[in-house]
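Every protein chain but one is kept in place in this view of the complex.
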Amino acid sequence: MTQNYDAIIVGGGHNGLTCAAYLARAGRKVLVLEQRHVLGGAAVSEEIYPGFTYSVCSYVVSLLRPEVIRELELAKYGLKIHPNDSVFVPMENGDSFTSYADETKARREFGRFSQRDAEMASRFHEVMYKMAFAVKPIIGYVPPNIIKPSLRDLGTLKDLGKHMRGLGKETFHELCKIMVMSADDFLGEYFETDVIRAVHGMSGIIGTMLGVRSPGTAYVLLHHYMGELDGAFTAWGAQQGGTGGVSEAIAGSARNHGAEIRVSAPVAQVIVKNGSAVGVALENGDEFYADTIVSGCDPKVTFRKLVEEKDLPADLVRSIDKFKYRGSSGKVNLALDGLPHFPSLKDPSVLKGAIDICPSVRYIEKAYDDAKYGGFSKRPAMEVVIPSVVDPTMAPQGKHMMSIFVQYAAYDMSEYGNRDQQREAFGNAVIDTLSEFAPNIKDLILHKQVLTPWDLEQQIGLTEGNIFQGELTLDQLFFLRPAAGWADYRTPIRGYWQCGSGTHPGGGITAGPGRLAAREILGGKL
Amino acid sequence: MAQYDVIIIGAGHNGLVTAAYLAQAGRRVLVLEKRDTVGGAAVSEEIFPGFKISSVADGCGYLSAKVRRELKLDARVETVPSDVVAFCPQPDGTQLTIWRDTQRTAEEIARFSKADAEEYPKFVELMSRIADVVGGLMEMTPPDLPEISLRDLLNGAALLGPVRRLGRKRIPDLLRILPMPSADLLNEFFEADAVRGAIGASSVLNITWGPQENGTAYTLLSSWAQSGTGLFRSAGVVKGGMGALTGALADAARGFGAEIRTGASVSEVIVADERATGVRLSSGEEHTAAAVVSNADPRTTFYELLEPHYFDTLFVRQVENIKYRGSAARIHLALSALPEFTALAGGDATAQLSGPIQIAPSLDYVQKAFDCTKYGEYSRYPYLDLLIPTLSDPSLAPAGQHILSITAKYAPYELDAGDWSAHKQSFADVVIDTLAEYAPNIRDVITDRHVLTPPDLESLYGLPEGNPNHGEMTLEQFFHMRPIPSCARYRTPIAGMYICGAGAHPGGGVTGIPGHNAAREILKDSK
Partner (left out) sequence: MLKPTPFHSRTGPLCQGHSWANWAGFLAATTYEPDHLHEYNAVRTGSGLFDVSPLFKYDIRGRDALATVNRVAVRDLSKSRIGQVYYSVWCDDKGMVIDDGTISQLGEDHFRITAAIPTLAWLQDNAIGLEVTIEDVSEQFAGVALQGPTSRDMLQSLTDVDLSSLRFFRCTDGKVAGAPALISRTGYTGDLGYEIFVGPDDAESLWDAMMEAGGKFQMLPAGLATLDLVRIEGGLLGIDADFTSALQTMFPVQKLSVYDLGLGWMIKANKSFFVGRDALRREKASGSRYDTVGLELDVTVLEKVYAEYGMPLHLPYTSWNSAVPVFSDEPQKHHIGRGTSGMWSPVLKKYIVMARVKPEYAKLGNLIWIEDVVESHSYSIPARVVKMPFYDPPWKKA
């Protein structure tokens, strides 16, 4: 069976779908091929247990680029975010800290721990806002080729220099710091209260095999703040019906523009002839042809699995092999018979928001040290959300769906036996730890889904289970993502492109890589 | 008319370098040192009777070749080079020696991994090229980023040569490697733990982090750039100890006409009309000068020598936020005989033992040694850097006896368990126990021991939090950010007030470069 298209997208993750939607919108005949039976990649909803919708992997939306929402009319296709306006942190001493979006509540709660921190909170927001503002244009640039800069690349570098000078010294210097510091050191320049540093620090380690005290995590913190610039402050939340709804909205937009989307269609390889990509072959032997093939997969899959080494220059192969993934997180999803009880909870409204198990900086750091040589944290740092509290479509009435994002879980858990044993041990560590803070949790569990980094790799195709398709460290950003000279969404194979989170501007449900890749494929115009 | 053109507070090696350069240029220079000896952290002290010990710094090879040459130091001080750059005994009783000679080292490495042996020369070549660029950066006065002046561009031209030699295709390597962890970098080239440990350990010798932390590839490179061995660290001993080196610097400065007074503690810098005009000693004595230079660390300079309320809020906040964080103890042992390393049994050990000795069998080992500092604990299995200077200069100890100086990591400035004084000897025991696993006779040959914890280094040598670098050598405290952006060009907001210590770019190590760069800027201003 053969069919011809203008463009074929390998992978129906949110970036692949975004790229497809833009290409279809520009009049291209587009085919999206997703290996799984559902769309979304890591932004996916599935009914794993009857009556309950799980946001299997990604569970909150905050970084989705506003221009994508606008241009692809995502609201029309079902994008609907329930705002998440608090983070509740139960502490080991029975107290708790809640970070509220509401200013008066926030000041009162900060002030309970430190008047100084209450004041510094607004200064911290100001700095993060300025930093996000400073980095924002970079998100929109196609990274220049710094080995052989083209005229456009030189223009980009010149713009970048001008932008940096325009920031003023204070902001520029702060930016220099945030690019290289540890999240905790950076936060320590603003906050004195441990639990306040801990909960802010969580954003610095999400998806990263680094501790809050590891240099480089302040940048990850900033990455998670980026969404705040364009939306309302702390604009994050859960998609109605689970995170898969975001992917479905993008897919809806793509379909409306004529894109064809197939699930359960795993691509075995990209067909390359005379140095050009001409089509793809599915695992079942079907072939589809197009002049443009775009991979939404991570760099390892894109360069080392879908195409052959002989079609790539040795330099690039070496760089791709050096690219670091190091999945750091696992996921536990629970179907619950009722709401968990947190003895330290005083304001029940905070269950609408996130519940972060990160009672102290030391706790998070210990969790990291536990897992960094392999295995997982015995007492992990976790971000828990119960979307069914605000979204009745997630679970039957009176019952709840709980999503637990867990740090740290190393890719290598071999010390715990076979894969099933590893998963079991990991899941137990999560539930045991959670029950320290919500003692009734074990009695409520109707069903439990546990995903280790290895499971994420197997099921979703994320190498080593890295949710960002590659670590967000300085040596893997911008013109180095995924490799110097090939950060402009192109590949050495003519007609073969990349559009996943392994390209600039990186991971999270941003749709940024998909959009920028589409723009490049379309010759600079969307 | 002021009594002096320049007064320098502190006769550490950088202060002396600045003094020598300024005096050489014809300036009237007065150096005031609080302690009774010059040298600061680069001193030789008779800690045990008859033993001359380089108490804090002992990495003599880092002194910039340019400084050495221009101040004609070679005539005044002799260094004994060592062929061994690192002798690394392994827990299994084997050993890896890194020689100055690449081929010889490759042969050693081959015992651990053939692939690593093949990679080694390529690695050395790449790193040396990148280190040349880093070295160029070090001798530059950092530009006032994000602004770049014409002069900065002219200064930057000095980098063009090294960058060209590196080659355009490898520029991304430079950019990629600088912010990386040294562990990741070494993992890309080498598979054997021993090799990674041998090379990577020095990336954290002078900082608080472990080798898995981002930014440590830069510290490896900065050590490489200054080592004088063409490799990742220096090797060699100053005849007479580090004090002889700073003594030579002082002699050179005096030779050029500088006046140096010890036992002269400066209590404050006199500021009139927003200009530094002189200093006041704790004795009450005053001296006037057109310029005042502080060799002290930034916090001492801005909080104690100057009044903090001279400075705007951002400035004091930035000074407050400088990370010092000492992380090593210095332990000196007087030995009745040489330690016998299992790995060298049955042969002549002198060659290997006369260079630096590293107990860092893998980078995981070093990282694990580091992990505990995050919780305010010292390492149970410390990473050790040892030197037996008496093998190169027997005159440092009574005949037949030896000195073993150890930099023991990690020892955080603050212990969760309380005051260091209660734990100092137990940490030293841990260190000696660790050492005994490699050199079992060590306990039998120790005749005396002296332990300097970070708080000791602070109180005895004026090194805040026990960090000999006057501030961590991390990327956020590097180049135009060191010690804080508005002082990165050796000037301060107070006219006529300069800094020249390790707190300024390019930071710590007995390189003399901060002092050299500061002198250059002072001369520019006083033309």
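Labels A and B are assigned to the chains in the order they are written; within every chain, residues are numbered from 1.
Note that a residue touches a chain if its C-beta (ideal position, glycine included) is under 8 Å from a C-beta of that chain, and two chains touch if they have at least 3 such contacts.
Quick caveat, the model's predicted, so the values are computed rather than measured.
> Identify the visible chains that the left-out chain touches across the whole complex.
Per the contact definition above, the missing chain touches A, B.
> Touch as defined at the start, partner being the missing chain; which of B:Asp312, B:Asp429 or B:Asp444 qualifies?
In the full complex, the listed residue that touches the missing chain is B:Asp312.
> Looking at A:Thr104, A:Asn274 or A:Gln397, which makes contact with the chain not pictured?
From the options A:Thr104, A:Asn274 or A:Gln397, the contact with the absent chain belongs to A:Thr104.
> Could you list which residues of chain B touch the chain missing from the display?
The missing chain touches chain B at positions 274, 302-303, 307-317, 319-320.
> Can you name the residues of chain A that touch the chain not displayed here?
Residues 104-105, 107-108, 115-116, 118-120, 122-123, 125-126, 129-130 of chain A touch the chain absent from view.
Note that only the chains that are shown with their structure count from here on.
> From the mean C-alpha coordinate of chain A to that of chain B, what's the distance rounded to whole Å?
41
> Which chain B residues qualify as touching chain A in the complex?
144-147, 168-169, 171-172, 175-177, 179-180, 184, 188, 209, 212-215, 314, 317, 321, 323, 364, 368, 371, 374-375, 474-476, 480-481, 485
> Mind pulling up the chain A residues that touch chain B in the complex?
146-148, 161, 164-165, 167, 169-170, 172-173, 176-177, 179-181, 185, 189, 210-211, 213-216, 315, 322, 324, 362, 365-366, 369, 372-373, 473-475, 479-480, 484-485
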